[in-house]
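Missing here is one protein chain; the remaining ones are kept as they sit in the complex.
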C-alpha cells in the first residue's frame, strides 16, 4: 500500500473529531497516515485498529518521525496554537480544528510564524464543505439573489455541553457562534464591520453561573450596508438546527436542515415527519470527508487553502466584538478589536 | 337592485350545494335570483333569508314564473334529467349538478332534448374550477410536462355517506369516482378508451351488503397509450385527499391538498403540520363560486359551456365501464358501453 | 332588510381598505351599514353601489345622521385621532385603522378621551386575525413550544409605496414594522422593554433622500429575557413574505406564507413551485373579514376589544424606540419613550 509519492499525514488528537478525520483519511487514495498521537490510550488504540504505523503519545515525538507532509490537529483547543507553530517551524503544513486560539494576540503571533515558515494552514470550519451551505454560497456568488441585503443564520444545538466544557470554551460566541460568523462571512464574501449581541440565560442557570449565556441574537453589519442576524440556542428540543437564508435584490435562497428520513405520516392528529439529523456528527459527516479531502488536494495542487488563517482571525474578531457588545450593551465595531 | 338587464336565475333544491350556489349568486353583480324551489320548508326558509322574491315548492310552478334565463338544479339526482328536460322545453338554460342521470339511455335522451331546444346545459363538475386542478391543466396544456404519459388521481373522502345514500347513489364509481373520471378527461383532454377497475369493501361491511365497494383502483387507457390511475377510498382518517400528478415526456406536475394552515411544529416527537381542509365544502368553496360565475359569464358571452352535456356523458360511460369491469374482472372498452 | 335590532355602522373613508371593510360588512347578518363618508366622488360611488342609504362627504355630517352604533375609520392617518375622538364624544364606538397617530402625545390624549366616553376602540392590526398568526399564537399559548426564547418575524413587501406616501408615513418603523411589533407582542403576550434597530437604504436611494430606510433588522428584548428579531424589506422580488417562527424550551413553531397554488413542476432544470400571494389584500383577505366580524361581535357581547388602544400605544412606543435606536445606534429602552 505504501507508495513514495503518497501524501504523508500525521494526526494529533483522536477524540471525536480526530477519529472522523482519521477514518476519512484511511479511505483516501494517495494518502498515507504515517503517524498518530494521543496522550490517551483509548485514542492510540483507535489508531492501532486503523493500522497507523507510528503511534505516540507526545506531539513533539510525532513530528520527529520525519517525512510528514502535513499534520491534522484535533487535540484540545489550548494546544492548537502551539501545535500549529511547531509544525510550521518543522516545515509541516497543518490543518487545525477551530479555534486556533481564544486570544487574538496569540492567533496573530501564530499566523506570523506560519507565514514566515512558508507552510500552509487550514482551519476546520466544516460547514463550508456542507452541500447545503455550499449551494447557498454558489447561488449567491452566481447572482441568483442579486445583491445580498439580509442574511439569516439559525444555529441551535440539541443540547448544551457539560458545564466543565463551557467554562473553558471561551463562551457561546467563541465556541458556537464562531461557526455562524464564518458562515456569514463565507456566504456574503464581505467583511463584517459592526456587531450587536443580545444574549440571555434561558436554558440552564448553571451556564449563567460560569459567566456564559445559552441563547443569543447577534446582528452583524457589513461594510456596504448588508446586514446579517444569527440566532443561537444551546438546546433545541427537536435536535440540531442549521439553516441559512439570504435575501437579496433579486430573490431569496434558503437552505434547510437534513432530516432522518423523508416520511410523512398522516393521521387524525395531523401530519408528522422526521426530525433533523441529531447533531453535527450526523449532519456534517460528508462535510468532514470533503473538508479533509480539500485540504489534501489544495496542498497537492499548490492552491490557496479553502479556509485559511485569516478566516480564523476574522471570525475570532467578530466573536470578541460580540462578547464586548454583550457586556457593554452597545454595537461594537470590529475596528475596536485589536492586539494591545 | 332590480335591473331589467340583470341575468335572471331560478334555483331548484336548497340542500347543501343549493345553499352554496344561492349564496354565491346573491353576491354576483348583474345577477338576480328571481325564484327558488324546494319541497322542504327548511330550504324555502333559506331562500327567504336571502330575499328571493318567488319561493315555491314545485319545480313546474317555478318555471311558470316567467322571465327566467337559467335554472340551477341542485335537487336530488333522480330529478336531474326531468328538470333539465323541462327547462330546455321552456327555453331556459340549465346548470345541473352531476350526474345528469345514472342511466345512459336517459342521459342521451335528455341531451337530445337540450340540443333541439337550443338552450345550454352545464354540468357541475366543480373540480374543474379549483385553482389546483386548473393549474395542472394549464401546465399540461402549455406543454410544461411534454406529452402526458401517466396521470395519477388520488381521491379519498374523509368519511362514507350514510348507507341510505349509498344505496341510491349508483355506487362508488358513479357517485364518487365520476369526479375523478372527469378530472382525468379534463387534464389530458383526450378520450378514455378502456377501463379496468379493482375494488373491495375494506371500510364498512354494510357498504358491501348493499352491493357497493368502498375502496378502488381504476386504471384508464387513453386512445394514444397514455394511462391514468385513480385510487379511491370512502374514508381517509386524515380528511379529504384530492391530489393529481401528471407525468410526461418532459416533466411532471403535482398538485397537493389545501391545508388548514401552514404551521410546522417541531418538538422531540417529530415535526407536525395541519391536516387538509376537511371535505369538499371547505376545499372547493372558491371553486363553487367560480363555477357558477363561469356558467353565467358563458351564457352572457354566448361562449361554450365550460363543462357540457357530453362531458357528463363521457364520464358516465367511464363509470359504467368501471362497474362492468369490476363485475366481470376484466378491462372493459368504452365502446362496449352504449344504449341498447 | 332593515331591522331595528341590527347593528348600525358608519364607515369613514372608502379607499382600498375601506372598500374591503364595506364589502365584508354588507355580507354580515345583523349588521346595517347606515352611512358612508368619503370626500372623493369615487369612494361615494362605491358606497352607492353597495346601497348605503346615507352617503356624505364630511365626517361630522355623517356622525349627525344619528343612531350610529359604531364607526369604521379608514380615512388617511392624519384624520384618525380626530375621528376617533369625535366618535367617542358622540358616544359612538370606533374601529380605526392603524396607526391612531404618529405622535405619542396625541395617542395618549385620544385614548384618554375614549376612556372617559365609555365607548370602545379597536385598532386594525389585521394580522392578529390571519389563520397563520393565530395558529402560532394558539400553539404558543397552549405551551406547545414551552417557554418562548426566540421569536423571528419576517416581513417583506413586494414593492415600496410611492415616495410621496413614504414621506408622510412616519417611516419604515411606524408604517410597516409597526405590524411586526404588534405580531411580536401578540404572539408572546409580554411587553417589550428594549429595542435595537439596524437599517439601511439598499433598494432605492430616493427613500434615503426623504430620510427613511428600506431594509432593517430590529431586535427586541422582552422583560423576561425572551428575544425577538424582525427583518424587513420594502421590496421582495418574489412577493409578499410574512412568516413567523417561535423557538421555545420545548419546541419550535413556524408559519409560512400562503401560496398562489400548491403545484410542483419537476423538469430537467429543477422543481418549481408557485409564489406567495402577492400582497396584503390577497394574503389577508380572510383576516380582514374576521377582524371586522370580531369587532362587531365583541361590541354585541360586551367583550374586550380584541386589539385595543393600549395595543396601538405599545406598538407606537416600540416604533419610536426603534427610530431613536437607529438614529443613535444604540439599544433604546421603551421606558425612554414617554410624553414630554
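Assorted remarks:
Which chain is which? They are A, B and C, in the order written, and residues in each are numbered from 1.
In this section, a contact is a pair of C-beta atoms (placed from the backbone, for glycine too) under 8 Å apart; a residue touches a chain by one contact, two chains touch by 3 or more.
All of these numbers come straight from a predicted model, not from anything done at the bench.
Check A:96, A:178 or A:252 against the missing chain and you find that the one touching it is A:252.
Across the entire complex, the residue among C:163, C:210, C:271 or C:339 in touch with the chain not shown is C:271. Set against the missing chain, the residues B:65, B:201 or B:281 yield one that touches it, B:201. Here the missing chain is touched by one residue of B:206, B:229, B:260 or B:293, and it is B:229. In the full complex, subunit C makes contact with the omitted chain through residues 236-238, 266-275. In the full complex, the hidden chain is touched by subunit B at residues 146-147, 149-150, 152, 156, 196, 198, 200-203, 215-217, 219, 221, 225-227, 229, 231, 233, 235-238, 241, 247, 249-252, 329-331.
As for the chain not pictured, it touches subunit A at residues 1, 27, 51, 131-132, 135-136, 139, 144-145, 250-258, 260-268, 274.
Convention: only the chains that are shown with their structure count from here on.
Once CA atoms are averaged chain by chain and compared with the all-protein CA average, the nearest chain turns out to be C.
Centre-to-centre separation of subunit A and subunit B, using mean CA positions: 59 Å. Centre to centre, using the average C-alpha position, subunit A and subunit C are separated by 43 Å. Spacing of subunit B relative to subunit C, judged by their CA centroids, is 40 angstrom.
In subunit B, the residues that touch at least two other chains are 266-268, 274.
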